[in-house]
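Below: one structure, written as structure tokens.
Only one protein chain is missing; all other protein chains are in place.
All chains are identified by letter, namely A and B, in their written order; residue positions are counted from 1 within each chain.
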Amino acid sequence: MKKLTTVAALVASALALSSCQQGSGSSKTSGNFEGETIQLVVPFDPGGGYDAYARQLAPALADELGAKVVVVNKPGAGGLIALNGLRTAKPDGTTIEILNMTGTIGSALAEADGVQYEPEKFSYIGQIGSEPDLVIARSDGDISSYDDLVSASSSSAVRFAATGPGSNEYVDPLVLDEALGINSDVVTGFGGSGEAALALLQGNVEAYSRSLSSQLPTIQSGDAVPVLVLGSERLEDYPDVPTVLEEASDAEQKAILQYHVDLLESGRTIAAPPDMDEKRLAELRAAFAKVVQDPEFIADGEAAGRPITFLGGEDVQSEVSDLVDAPADYIDILKAAYSGQ
Amino acid sequence: MLDALTGALGEVLTPTSLLMMVIGVVLGFVVGILPGLGGAVTLALLLPFTYSMDPIPAFALLLGMYVVASTAGDITSVLFGVPGEASSAAVVLDGYPMTRQGQAGRALGAVLTSSAVGALVGIVVLILAIPVIRPVILAIGPPEFFGLALLGLTFVVTLSSGQMHKGLLACLFGVLVSLVGLDPSTGVPRFTFGSLDLWNGVSIVPVVIGLFGGAEVLQLMMQKGSVANVTAPPDAVQGVKSGIMDTLRRWPLAVRSGAIGTALSLVPGMGGSVAQFIAYGHAKQVSKKPEEFGKGSVEGVIASGATGVAKDCGSLIPTIAFGIPGSASSAVLLSAFLILGLNPGKEMLTTDLEVTMSMVWITFFATVVAVGAALLLVRPLAKLTYISGPLLIPFLILLLSIGAYSEANSFVDIVLMLLFVAIGVACIRWDWPRVPMLLGFVLGSILERYLFLSNSLFGADWLLRPAFLAIAACIVLVFVSYGVKVRRERRTTPAPELDEVAR
Partner (left out) sequence: MSANTPAHPRRPTIDAEVLGGIVLAIVFGGAFWLARGWDRQAAIFPLGVSAAGFLLAIALTVRALTSRRMRAEAETPHEEIAADDNLEYIFQTATARQWIVTLAWFGGFFVALYVLGLYASALIFTVAYLRTQDRRSWLFVIVYALVLVAVLYGAFTVLLAKPVPPGFFGLV
């Protein structure tokens, strides 16, 4: 016991360095959060993208507010436990959460089991990241462009990999099927996205759709090629890859795709419980805006392959109220995706 | 290739890299010893510090920490029966009984040495595999995982210790527990009893802590002696050397177990906590004294210890070769690659080979430093087991609760842990084997997942894939060898136990 303690003490200094999320004494604002402890909840396991964004944000936000910001992982039920928890948390801003908007809104629209919150009721502090989804295919396979994808789907269903019902990986192919007529078949049940990506490289599935930044390493390693962007604009680095919106042929298709893209690009946001105290919400929003627009902060995120996109809290709030009003066709797709068809 | 290896050595042996490695090793020690604080979280915490570093010192810090955490996790497993990391669970099975018999020093010596041997195996595999690794990884898919899980399940026969019937039942119960949660292919909540907390399934930490650690703590509370149930501590504490010798003398076992650890983590899919049980089952299968397993067999300790670092080496391989992380920890390492401006993929095996090789060296040195330091610490640590039991109780009970709570920060896991304490105690009291239950639990959901994936990817054709056929042949071999063994035993022992022989 004593030895354990000495060992612990020995590294105390080293660890203290590593977890310096405590705001330094010289805080820039002397607001309401001075000296308080804010829990920044991550609804997923440590190690993923949301965790990384949160851990990058926490120390900077702490500095700005003069508070202590602690990252807390609350994985469970695909994030639903943490979301339901946010609904009932004390609305004073000491509990905030990083949200996967696509999942948050998607599962509410699909009326999935276990949803107890209403997405538009949360108090949004702002958006920290937004990126399109990207469909990729194996480099030395038959599909290397969108046209190949279409022609492949005309002979037999194109197989997409997915980790589980309700994920973007699962919803995207269904949307493509419904709106663009790309005959697709979702192979689901992979234990993790690494496995799903590997199945693509092994040639066991033909296509795989998920967020841009997670696809990039596989593309950059030369093992996969981008095929289609599920976003509003083409990618800077791959200007030849079309977006879904360009491929829509009629207004009805376009409406569904536009909605889907908007939902995907609502991205990763930081939110507080419903009915937040106005003053404290405003202060959080201001601090967040300052931190996330800081060039150094943006550069750090960029370097780690996690692009930072800022959008203010009010804008996110109104965007969410628009998004909860989804086209009926789209809701049907979501319901199919959540029930595993 | 050799150039890269020596060049990388030069890069690693710089003062900055070495300093970073030592910091990493020290951190890894703490993280490993504290239950519930996994390598992945700590890697995520350390990541921001690498922004301004050069690649090699940065990897020295991260990998040094990561690799050592699994070694250090074994220490709490041996001393208190509470695994410090999920991947140290199997060490509890024999390490803790050894401690109870006053052989903590020997058990720690053996587990640390075998961890080092396993690391060496992992490193050698990593180096040798570089030219062929990509085709190998591309050839292994869901059918092979299904086969491997089935192969692992055959160890139930051995692990039931002659109580086949009960062993099978325990194993099936374990499988049932592994199915709790959302079904991976349809999203139906199964056996969740209306609780969202069970949607993600039951994680291994509360199960192992409950089944093994909890029962030990209760027993210590009843008995009120020290952990080591021997009054005079003669050579027990000094047994470190004999533990080291135990491992060195049984090096083939350590090497094989290390190879199992590396091989099973080579391709993302099986997960970090399976290899240790497969290695353990295998060790019992080939052992001359299988009856000692679970009662303080040093062979069991060696086999499960050797998989620790070896599996970390294995899981690095797909991250390096494809940019595909196989676990949460390697996902964090992948973002370290990006921060440092490295592109995982073919380049890491050709033009950037030196960086890959430096990772090999870091793993090597970090393990050596950690095992060396740990061996020096073993004596004082082993003395802990002679502290009066009641004094340790508050400490142990806290270890149990923090260990169970920390993974998901959820009280539900503590409740689950208590449920498994009850099951564990019942198993001990009425003589039911606990290990088959654990085996069923770690393999059950894998079995189901890859059976369905194989079917939806390949129809029935997967049954004829060469790699799967090879594994199937191994399974048949296991049963044949078991049959031969039983027959031989029947011949040598004239009156076998009537009741419990399998039919």
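In this section, contacts are C-beta pairs under 8 Å (C-beta built on N, C-alpha and C of every residue); 3 or more make two chains touch, one makes a residue touch a chain.
Remember, it's a predicted structure, so these values are computed and weren't measured experimentally.
Taking the full assembly into account, the omitted chain touches A, B. Touch with the chain that is not drawn comes from one residue among B:188, B:376 or B:473, which is B:188.
Among the residues B:251, B:395 or B:458, only B:395 touches the chain that is left out of the figure. Touch with the chain that is not drawn comes from one residue among B:49, B:173 or B:482, which is B:173.
In the full complex, chain B touches the omitted chain through residues 34, 37, 97, 100, 165-166, 168-169, 172-173, 175-176, 179, 183, 185-186, 188, 190-191, 215-219, 221-224, 229, 295, 388, 390-391, 393-395, 397-398, 401-402, 405-406, 409, 411, 414, 418, 425, 428-432, 444, 447-448, 451-452, 497-499.
Residues of chain A that touch the chain left out of view are 5, 8, 12, 15-16, 19, 21, 39, 68, 70-72, 340.
The definition used in the following text is that only the chains that are shown with their structure count from here on.
A separation of 32 Å divides the Cα centre of chain A from that of chain B.
Across the complex, chain A meets chain B through its residues 1, 3-4, 7-8, 10-11, 14-15, 17-19, 45-48, 51-52, 55-56, 59, 72-78, 80-81, 84, 113-114, 159, 163-166, 187-192, 194-195, 197-199, 201-202, 204-205, 217-218, 220-223, 300, 303-306, 338-340. Chain B meets chain A in the complex at residues 23, 26-27, 29-30, 33, 38, 40-49, 51, 137-139, 141-142, 182-189, 196-197, 199-200, 267-269, 271, 318, 322-332, 334-335, 337-339, 343-347, 377, 380-381, 384, 387, 392, 395, 408-410, 446, 449, 452-453, 456-458.
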